[in-house]
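Contents: one structure, followed by commentary.
A single protein chain has been omitted; all remaining protein chains appear in their positions.
The chains carry the letters A, B and C, assigned in the order they are written, with residues numbered from 1 in each.
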Amino acid sequence: MAKLTYREAVRAAMREAMAADPRVFLMGEDVGRHGGAFAVSMGLLEEFGPERIRDTPLMESTFVGAGIGAAVGGMRPIVEVMTINFSLLALDQIVNTAAALRHMSGGQFSVPLVVRMASGGGRGLAAQHSHSLEGWFAHVPGIKVATPATVADAKGLLLAALADPDPVLVFEHATLYPLEGEDADDTPMALGRAAVRRAGEDVTLVAYGASVHKALAAAAALAAEEISAEVLDLRTLRPLDVEAIVSSVARTHRAVVVDEMWRTGSFAGEVAATIMEQAFDELDAPVARVASAEVPMPYAKPLEDAALPSAEQIAAAARALF
Amino acid sequence: MAKLTYREAVRAAMREAMAADPRVFLMGEDVGRHGGAFAVSMGLLEEFGPERIRDTPLMESTFVGAGIGAAVGGMRPIVEVMTINFSLLALDQIVNTAAALRHMSGGQFSVPLVVRMASGGGRGLAAQHSHSLEGWFAHVPGIKVATPATVADAKGLLLAALADPDPVLVFEHATLYPLEGEDADDTPMALGRAAVRRAGEDVTLVAYGASVHKALAAAAALAAEEISAEVLDLRTLRPLDVEAIVSSVARTHRAVVVDEMWRTGSFAGEVAATIMEQAFDELDAPVARVASAEVPMPYAKPLEDAALPSAEQIAAAARALF
Amino acid sequence: MSLERPPPHRAALEREHAHELLRQMLLIRRFEERTEELYAAGKIRGFLHLYIGEEAIAVGAMQSLAEEDAIVATYREHGHALARGVPAGAVMAEMYGKANGCSRGRGGSMHMFDGSRRFYGGHAIVAGGIPFAVGLALADKMQGRRHVTACFFGEGAMAEGEFHESMNLAALWRLPVLFLCENNLYAISTPLAAQESEPELHLKAHAYRVPSEAVDGMDVYAVETAVARAAAAVRRGDGPYFLELRTYRFRGHSMGDPQRYRAKEEIAEWEKRGPIVQFVDRLRRDGLLDDATLAAIERDVADEVAWSVEEAEGGPWEPVEDLEKDVYTPADG
Partner (left out) sequence: MSLERPPPHRAALEREHAHELLRQMLLIRRFEERTEELYAAGKIRGFLHLYIGEEAIAVGAMQSLAEEDAIVATYREHGHALARGVPAGAVMAEMYGKANGCSRGRGGSMHMFDGSRRFYGGHAIVAGGIPFAVGLALADKMQGRRHVTACFFGEGAMAEGEFHESMNLAALWRLPVLFLCENNLYAISTPLAAQESEPELHLKAHAYRVPSEAVDGMDVYAVETAVARAAAAVRRGDGPYFLELRTYRFRGHSMGDPQRYRAKEEIAEWEKRGPIVQFVDRLRRDGLLDDATLAAIERDVADEVAWSVEEAEGGPWEPVEDLEKDVYTPADG
């Protein structure tokens, strides 16, 4: 399989979809002339022209809302909200229109909309530019939420999102764009399937997005201490692959859930509660959480490092379960 | 103690605060001429005049943002966002300015802002007007979240919010406004203290806002079956009174958490995860959750009733733990 | 619809057309009067925002829009739904929350949809439908369809940022959006002067280089004509157009509004030049309407309203087991 970066994988999925289906188009701030804030859509303007690669002014609420309308009108829009930080401005459209339209019209309309955005911290961008709020979106019935952690998923989940008849939000962790890896094969991916990224027997490390790599590093460290950790990548938060989580924990009897959201109200809490509900008798220890510190992200590097979940913290949390 | 309604209690707190402190003022849609969408501020325009009771145009983001600025500028604004449904439009200001300002300025500014809004479903208002998203706000460090369930708390927690130097969001459940009860006494309330609304020994029913009353009804039903249920009212979601939760569960060894948010990603998940983390060895059964069905709120009454948590569901969830 | 008819100024002379306009306005009026009673009787719940007083706008506008055009409206959309041809029975059943309602009872009075008529709701977040309308227009434009998307909203929505964003985007991208502001002078209790620093709302369109006009929204012909002209410009590909339709609501904002914010006299004054009285007077003056015809129209309308109530009363409830239906699209489409 060819090697490419996470960034290239996202681009490849968009190119493929646009080449295959004239209804697919991309819009968002700086996606055209600039090639995207993260250079994801570089070259697409030249290839597909300004009708299909649309630079919008700054107006998150309206271009997301326009994406919803365009989807209902027969197009297959990909809306890029540059980063999750600005998605708060579009949240009303996502919750009250995209997610609700099908239901409140009695099933008359589907909203085949894909909204992509970069998420997460770790780049020295401080309090307003380091958010991880994927769990908020995962709370909302009517939408789906994908959080690719690997290069293959960056492409495969986006293609799955584009094939889905309902609104799918894809969160690309901003630190992953340079990540190199193998291309996805041609099997269409399904939304709602977690993946075991490393098999193990003693504890399950549940993670999504960039945290998967931290969990893998923790698992490697734990292996040196004879603790065999399984790393489960959720891949989509809604639908959530409860079966995969439960079946792993039923084998390992211990779990640590990793999340870059602030600890209180994190999606990790949802996963922990679900494990308790579905596999209480399997647990040899309470499910642990490793999440971000309860502080708006500080700029200073030592503080930012301390605020974010780390492989060390994950390993320590796992150790503490024994 | 005098009897009054929840609505009157909120109004009384605002009157008291405005009479005592010239910096306090109220702004929001229809708070003046109309007396508020829920008649909460009825009479205040006449009493305090249009400088201090300010009808705003529709612009949730800006009048919340202006509240933040006014707070930093030395005032003590109460901003009414008519209902939680419209707060999505102001979420950026709340998360990225109100909650972050103190931290990102290195502690230079406090934001003594109170934002009130009506929340919840059950009034036949369908998908766009029935939200319960308190848990989202409770996720955000830098703000505090109060969810009064009683008449005394409607007043006392609002006064506590107004005395607090940091931004406090107060969610008044819209179905509670006509509720009658006793006035708060003059002891200032602290934010972050849960209250036992009914003592019990066999199971703890954890709830907040309108769900407290459903939990009390469930407890009454369970009592008839010889199950003694304790009802714990969280009162504030942030700070969360973990100690009170844990100490109750440590006695009852069982818990049901009730929440009007959609089940996945509900605040109930946070509470359940916290109980597991802090009191795993005390649990005789997994913590159960009773939350809203995973559907945008349907209008039709039978469907809406089925979508919301009910006393019957709470009682059934409690029974299932034995 | 209107496209095959003679242009509005000649249409105005057409007896049949005049009667049809009158019938539609009366249908909305009588239908909503009935919903007031049904609300009081507990058959309809939640919010109920009556359109009474504003009928000339929906009726006049729909005349000048084609079947292929799209309509986006607000929570005050019963009038628009009826004028668009959504059967009164489906509208009433929706208000009851019945499965034969136009949104299967899931939406209620604020969320009426009818895809077969390109009637896209029923949006209850103020200004929330405007970006959606821009998107529908974008889809039409990208697919080479010469349709108009007509977007109704109250003047209160013009204070919300989304209005501004949407005007700008529609103008920048020359999208076929017809912005129809129903200026009824109040946003719940807040009078226009407390909403907008520039109360001449049509002037605000200049900030986007969007052509605009103010129109007497109490005159169904004036609305029809202005919308026809504006829709034609939009359809030609000239980009968006903005109309401020000046009107007044005769009832409270929603049911149970004590209306402490305005004087009875003000309402009475406006009622005198209400869209229906005014039109009836004019038709009589012009010899286009006699008592017998008016009575016949009233009977016709009363029958339709009665039928709609029967439909609603007899309609089935969605089974509670189907609670979580229609959240996602089923695999088979």
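Things to note:
Assume contacts are C-beta pairs under 8 Å (C-beta built on N, C-alpha and C of every residue); 3 or more make two chains touch, one makes a residue touch a chain.
Remember, predicted model here, so these are calculated numbers, not experimental data.
One chain is not depicted; across the entire complex it touches A, B, C.
Contact with the chain that does not appear here is found for just one residue of A:Ala195, A:Ala223, A:Ala293 or A:Ala316, A:Ala293.
For the chain missing from the display, the contacting residue among B:Gly35, B:Gly124 or B:Gly142 is B:Gly142, taking the whole complex into account. In the complete complex, the hidden chain is touched by one of C:Glu165, C:Glu304 or C:Glu318, namely C:Glu165. When the whole complex is considered, the residue among B:Thr62, B:Ser228, B:Ser247 or B:Ser310 that touches the unshown chain is B:Thr62. The missing chain lies against chain A, touching residues 29-30, 32-35, 37, 55, 57-59, 61-62, 85-86, 89, 123-129, 293-296, 298-303, 306-307. For chain B, the residues touching the chain absent from view are 25, 51, 54, 56-57, 59, 61-75, 77, 92-93, 96-97, 101-110, 141-142, 144, 165-166. The omitted chain makes contact with chain C at the following residues, 159-165, 167-168, 171-172, 194-198, 203-204, 206-210.
Here is the rule we go by: only the chains that are shown with their structure count from here on.
Greatest centre-to-centre distance from chain A is found for C, with centres as Cα means. With centres defined as mean CA coordinates, chain C is found 36 Å away from chain B. In chain A, the residues touching two or more other chains are 61, 92, 96, 103-104, 141-142.
Along chain C, residues 103, 105-107, 111, 123, 125, 128, 161, 324, 327 each make contact with two or more other chains.
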